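Left out: one protein chain. Kept in place: all the others.
Let's turn to chain A:
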C-alpha cells in the first residue's frame, strides 16, 4: 500500500486477510530457520509426554506468519514498531499433506500521531489461537 493510502487509515480499516497452512514440513523448516528445535514441534511422542494431542506449531511461527497481514498491508516491515501476542491455544498439526490451516486478519483500532494500532486475529478451527495480538505501525 502506498504511503498516501496508509495515511488515510482510520479506526475500523480492515486489512486484507490471508490463510496459512502449517504442515509438518513447514514446522521443520521453521525449526531450522529459528533454531527452535523443541521436539514438541516435530515428535508426537514428545508432544504426548506433555499432554498435547499431537505435534503443535511453534507459537512464534504463528506470531511471525500473522504479522504478514500487517507487513503485506503497510508494504515495509521497517514500519512495524511493536508487536505483542499471547499464545492462548496450540495449533495442532496433523501428519498429512494439508496440515493445519490458520486464518489471519487485522483491523486498525487506533490512529494516533502517525502510528496505527492494528488488532490481529488468528483463527484455527474457528478458535482464536493468539490473544490480544496487537502491532503498532508507523504510517508517515
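The definition used in the following text is that a contact is a pair of C-beta atoms (placed from the backbone, for glycine too) under 8 Å apart; a residue touches a chain by one contact, two chains touch by 3 or more; residues count from 1.
As a convention for this text, contacts and distances are computed from a predicted model.
Set against the options "FAS1-like dehydratase domain-containing protein", "ABC transporter permease", "Protocatechuate 3,4-dioxygenase subunit beta" or "Spermidine/putrescine import ATP-binding protein PotA", the UniProt name belonging to the omitted chain is "FAS1-like dehydratase domain-containing protein". The chain omitted from view is touched by exactly one of A:67, A:116 or A:129, namely A:67.
Think of the hidden chain as still there; on chain A it touches residues 20, 26, 29-30, 32-36, 38, 59-61, 63-65, 67-68, 71, 76-78, 80-87, 131.
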